[in-house]
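Entry: chain A
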Amino acid sequence: MNLLEVANANAFYGDFQALFDVSVAVEEGETVAIIGANGAGKSTLLRVIAGLHPLRAGTLAYDGLPIQDVATHRRVLGGICLVPEGRRIFPSLSVDENLQVGAYLGRRGPWNLASVKALFPMLAKVARRSAAVLSGGEQQALAIGRALMANPRLLLLDEVSLGLAPIVVGQLYAAMPQIRAAGMTILLVEQNTNQALAAADRVYCLLEGRVTLTGSPADLARSQISAAYFGF
Partner candidate 1 sequence: MVWVNAVIQGILVGGLYALLATGLSLSFGVMRLVNLAHGDLGMLAAYLSLAIVSVAGIGPLESLVVVVPVMMVIGYLLQRSLLNFTLRGEVLPPLLVTFGLAVIIQSGLLTVFSADSQGLNAGAIETASLGINDQIAIGWLSLLTLAVAVTILVALQLLLSRTGLGRALRAASDDGEAARIVGINNRHIYGVAMAIALGTVAIGGVFLGIRTTFGPADGPARLIFAFESVIIGGLGSLWGTLLGGIILGVSQSIGGQISPAYQVLAGHLVFLAILLLRPTGLFSRPGAREA
Partner candidate 2 sequence: MTAPGAPVAPHFRVQRATRTSRTTVVLGVALLAGLATLPAWGESSTMRLLIQFFALLAMAQMWNLLAGYGALVSIGQQAFVGIGAYGLFVFTDLAGLPVLVAIACLAAATVVIAAVTSLFAFRLRGGYFAVGTWVIAEVFRIIVTNVHELGAGTGVTVQSLVRMPAADRLALTYWLALGVGFGSILLVTLVMRSRLGLGLAAIRDSEVAASGLGVNVQLTKRIVYVIASVGCAIAGAVVYVQLLRIQPTAAFSVDWTVKMIFIVVIGGLGRIEGPIVGAIIFTFMRETLADCCPAFPSAYLVALGLLMIVIVVLAPRGLWGLLTSRWPISLVAIRRRLVSRERRS
């Protein structure tokens, strides 16, 4: 049984349809990437899974149970954690406090202040600083760390590389194996296709709200991916 099953998801922004019958499945322990151009609906999909955006039609099953009507904070309780687009760290809290509030629900697991800071040593150095004065890369690490503090079963990563220098992106993705090794299931959204393909077991490509391709990176040719990404 899949940990997450999205079936025929349809989502709208007012009259504008962002997702058309999107179906995605993620097995426990897998890392799945969703790639696609800007506006393809990738972030919308993650927000729907996290509970920040309503599904107008379709189903969402987590661990076999339907969750499309479950409130966001309850999904976190169940183990779904989103690292949102744009980081969205809390500017009036310090780095430590941001991490601590990540553990608000007190779910048990391997991730705590010590282990998160071991994963991202840069956070240990700025522990007391206000989160507002961090660099982009530090903020992204903090956002990921904050989500880990909730000890999720399903980690949703939205555009980790957005606005960051390649070297910083590399550092962040270098932490992935450790997160995976602890048993985490990861669903990540990326515009940076190379990074996504390198990190994922399987990949979905979205174009204008529809799934145009799915498979494992090893089995897919560049030309296929390109066609699915751009539509021609």
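Just so it is clear, a contact is a pair of C-beta atoms (placed from the backbone, for glycine too) under 8 Å apart; a residue touches a chain by one contact, two chains touch by 3 or more; residues count from 1.
On the choice of candidates, all candidates are chains of the complex that A comes from, given by their letters.
Keep in mind the model is a prediction, meaning the values are calculated, not measured.
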Tell me which of 1 or 2 touches chain A in this complex. 1
Parts of chain A lying in touch with candidate 1, wherever the complex brings them together: 50-52, 71-73, 76-77, 81-82, 84, 88-93, 97, 100-102, 104-105, 132, 146-147, 150
